[in-house]
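Here the complex is missing a single protein chain, while all its other protein chains stay put.
Chain nomenclature is as follows: A and B, assigned in order of appearance, with residue numbering initiated at 1 for each chain independently.
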Amino acid sequence: MSSFHHQKTSLFERFKAESLRLAGVFSLLFAFICLFMLLYQVGVQGWQYLSWQFLNGFPSRFPAQAGIKSAIYGTIWLMGFTALFSIPVGIMTGIYLEEYASQKSWVTKLIRVNIANLAGIPSIVYGLLGLAFFVRQIHLGRSILAGALTMSLLILPIVILTTIEALKAVQVSIRLAAYGVGATRRQVILYHLLPEAFPGIVTGIILGLSRAIGESAPLLLIGALSFVAFVPEGPLDGFTVLAIQIFDWVMRPQPAFHSLAAATIIVLLAFTLGMNSLAIWLRIKMNRGKQ
Amino acid sequence: MQMALGKTRRVEQPVSPMEPSKSRKSRNLGLRRSWRSPSSTPLESFATFLVWSCSLVSVATTIGIIVFLTREAVEFFQQISIWEFITGTQWSPLWEPKHFGILPLLSGTLVVGVGACLIAVPIGALSALFLSEYTAGSWRVGMKSLLEVLAGVPSVVYGFFAVTFITPQLRTFIPDLEVFNALSAAIVVGIMIIPTIASVSQDAFQAVPRELREAAYGLGARKYQVACTVVFPSALSGFIASVILGFSRAIGETMAVSLAAGATPNMSWNPVHSIQTMTAYIVQVSLGDISAGTIEYSSLFAVGLTLFAMTLGANVVANFIVQKFQGSRV
Partner (left out) sequence: MASVKPSSTTNPLENILPRILTEKLSVRYGDKEAVSEVSLRFFSNQIFALIGPSGCGKSTYLRALNRMNDFIPQVATTGKVLLDGEDIYDRRVDPVLVRRRVGMVFQKPNPFPKTIYENVAWGPKRADFQRSEIPDLVEESLERAALWEEVKDRLHQSAMGLSGGQQQRLCIARAIAMRPSVLLMDEPCSALDPIASGRIEELIQELKREYTIIMVTHNMQQAARTSDVTAFFLSGRLIETGPTKEFFTFPKQVETENYLTGKFG
């Protein structure tokens, strides 16, 4: 028998080799099975309650009549204002840090470190800030505006960091060409860099907003209400969102409300997973394009 | 002289060739930044100012968090001694007799945090190692993206999952399990942070240079040996950072924990019991009527400040480890 043949390797060796691969596969499988079971549980429990009446009705003490109209409207209002605040500020901060600021100055480094830290702060701390400042200090009350401003702060780091990444990824040659014809910084950014970096920035916005849709902790502190039987009409109105409605219903002991929560989750997940998948797909497409 | 030089530059405003040169300052070569040069138009200055001021928002946020949390917390500490807060083993600020020791909340938070890590670290690390060493190309990218989907599921949904599936299932073979318990919370938070640990670890593993792997395989080692004794140790700092980040996320987790673990602050580390974490307490208070100026209101901020300090500390340590050790490992 040749001295290199596979049989020369002891069974124990081969067992050890396969173990690591199997352990890796099972770990991945575990994560995916959890995801699957979660979606299955949501689907099975919530499917029966999905109906037009459900989407178009208000919450009620009676599960059979409850709906999430107020939550949907509230979510849309909140997301609209959040986008309004966070997109411009986030993109411009990213532009400043990547294009204008001196990379060596300690101030710039401090700002960058600060943003990285802000990204890791629990959302409920943002809620506390929102409560103390937006709700109380400047008297916005338990309004959509207060909520939107708080959520904007929460997702700002995401938008900033992805904008920076997108700008970094723009090829040097484009910058050289643009500056080379004597364009000013503003012109280079506005007419050359931003269009190139646009897909990346959009990915960041989508990821940020999809995170905002799912976050409920800060809004609880702001005072998003649970039993809202009206549709908001202005930014200073009270409101509720899908995530809070889910929370409220899961908290109740009756299984019927759990099923209502499941139905709401289906709606929420449709939003979140849809947005996340779009962002991931966009990012893969961009990376492939760059190669 | 002005005319000749005027041909070599492009300006947004025409420069009068008849302008006499007076002082040394105005006898510029036409290139220096002046109120006429393209980079100093009002529009440019405004653009610069605009982006600069936006960046201040992020700074203001951190300052705001620190200022407002501290301000309210100070109100709290004017009534409750720091000693009692740090060492008290009872927490009942909402009903008589009032106690303000944070240790039960801290204990609850740590039970969930450590428990979540016990689940997420092995699963996350093995997944990351597998993806890094045993997969490539579109499979690898696809699996990583799928894991990120797990991260995109909102916290309340995990809370729902814990209440409607995990707890009932666990109760079938752990009869002692309470309706609200630390175990379900730890499991569900663990699932939530798997993507965090896996993603950061995978990046660390993949960053190990190809030459090291080549050397290892060239010596006649098997893949599992290379993975465990070359790749993993070389990326150790990145892995540790991922664990710290995962832990930090776990202790900041709010909604899922509130729904699953309950609202009974105690010092028990037995996972079948109901507990209360710092985050769950904050939720509990906000569900009621919080009027400003009360001790309940300021207790929110005392707890919030503690939580902020812990997560900030953990994140700073994680970033420091990555900065400090990434270079020397290559």
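A few remarks follow.
What we mean here is this: a contact is a pair of C-beta atoms (placed from the backbone, for glycine too) under 8 Å apart; a residue touches a chain by one contact, two chains touch by 3 or more.
Everything quoted here is computed from the prediction, not taken from an experiment.
Check B:Ile80, B:Leu147 or B:Val230 against the missing chain and you find that the one touching it is B:Val230. Among the residues B:Ala136, B:Val179, B:Ala292 or B:Ala309, only B:Ala136 touches the chain that is left out of the figure.
The chain that is not drawn here is touched, among residues B:Pro42, B:Pro175, B:Gly218 or B:Gly288, by B:Gly218.
Residues of chain A that touch the chain left out of view are 2-9.
For chain B, the residues in touch with the chain missing from this view are 136-137, 209, 211-212, 214-222, 225, 229-230, 233-234, 328-330.
Definition applied: only the chains that are shown with their structure count from here on.
Chain B contributes residues 9-10, 12, 38-39, 41, 43-44, 47-48, 50-52, 54-55, 57-59, 61-62, 64-65, 68-69, 71-72, 122-124, 126-127, 129-131, 134, 141, 143, 145-150, 152-161, 163-165, 191, 194-195, 198, 222-224, 227-228, 245, 248-249, 251-255, 259, 279, 282-283, 286-287, 292, 300-301, 304, 307-308, 311-312, 315-316, 319 to its touches with chain A in the complex. Chain A meets chain B in the complex at residues 13, 16-17, 19-21, 23-28, 30-32, 34-35, 37-38, 41-42, 45, 88-89, 92-93, 95-97, 99-101, 111, 113-118, 120-129, 131-133, 136-137, 153, 156-157, 160, 181-182, 184-186, 210-211, 213-217, 220-221, 223, 243, 246-247, 250-251, 258, 261-262, 265, 268-269, 272-273, 276-277, 280, 284.
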